[in-house]
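And then chain A:
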Amino acid sequence: MSAIQSIEQSYTVVGVDVSADMDQYLTFILADEEYGVDILRVQEIKGWGSVTPIPNTPEFIKGVINLRGTIVPIIDLRQRFGLKKMEYGKLTVVIVLKVVCEVGERVMGIIVDAVSDVYNVAEEEMKPPPDFGSVVSIDYVKGLATVGEKMVIVLDIDHLLTSSVYDSIDNSAK
Partner candidate 1 sequence: MSIDMKQFHQTFFDESFEGLDIMETGLLGLEVGAADEDVVNSIFRAAHSIKGGSGTFGFTDIASFTHILETMLDEMRDGTRDVTQEAVDGLLESVDCLREMLNAASDEADVDKDAVAKVQQKLEAILNSGGAAPAAVATSCVSTDDDASNINATGWSIRFAPHLGMLTTGNDPARMFRVLEELGDLLVVADVSGMPIYDEFHAEDIHISWQLTLTGDVSHEQVADVFEWVDDECDLEITELSESENLPEISKPDEPLAVAASNVDEQPKSDDRRQGDRRLSKSSGAESASIRVGIDKVDDIINLVGELVITQSMLGQVGAELEAEEQGCRDAIRIERLREGLAQLERNTRELQESVMRIRMLPISFVFSRFPRMVHDLSSKMDKSIELIISGEQTELDKTIMEKIGDPLVHLVRNSIDHGIETTQERIAAGKPETGTVSLNAFHQGGNIVLEIRDDGKGLNREKILAKARERGLVQDDELVPDEKIYDLIFQPGFSTADVVSDVSGRGVGMDVVRRNIRDLGGNVEIHSETGVGTVMLIRLPLTLAILDGQLVSVGKQTYVVPLTSIIESLQIRCDQIKTVAGQAHVYLLRDEYIPIIRLCDVFDVPARTADIDGGLMVVVEGDGQKAGLVVDDLLAQQQVVIKSLETNFKRVDGISGATILGDGTVAMILDVGGLIAYSKSMDPAVIRSRKNDNEHMIQQDRESPQEGNEMVMMKMNKEAADERNTVH
Partner candidate 2 sequence: MASILAVDDSASMRQMVTFTLKGAGYDVTEAKDGQEALIKAKSNRFSLVITDVNMPNMDGITLTKELRALSTYKFTPILTLTTESSAEKKQAGKAAGATGWIVKPFNPDQLLATVKKVLG
């Protein structure tokens, strides 16, 4: 299926100065919109490589990869949000995130169109999400941040990813 040659380079995010009340977010592009995740949760960013599919799981769970001995599930965020699936290409990256759920910490990867930038966002710059007509349910949005001219949708990855993996498997596997 997904036999695109694995991009070998995996780059680390270089730290930007952090000031007192600033949180740092790594942003990425998904269908022309910019999303952000708490940079402290980012374990690493990898090129897209082949995955081992897990039978009888929802389409958006692409499978698992071996990350230095840990088995990490990979989720296609486009498919998770019901967007059109894109062919994976050179820019396609997997952001490996640490997710906190009821049973403890888990590591999961999300496939996004491209990594964008790292921003400092002051707490007061973060606005609660309005019920906007976005593809993303506001349940998974922590807030909206304005950076310069741009708007970044900051995701609640714990909620998003645990619900993706746990609830949907229950529904689909039966």
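Rule of thumb we're sticking to: a residue touches a chain if its C-beta (ideal position, glycine included) is under 8 Å from a C-beta of that chain, and two chains touch if they have at least 3 such contacts; residues count from 1.
On how the list was made: all candidates are chains of the complex that A comes from, given by their letters.
No experiment lies behind these values; they were computed from the predicted model shown.
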| item | value |
| --- | --- |
| Which of 1 or 2 touches chain A - same complex, any copy | 1 |
| Candidate 1-touching residues of chain A, taken from the complex the two chains share | 1, 3-4, 50-57, 63-66, 69, 71-73, 106-108, 165-166, 169-170, 173 |
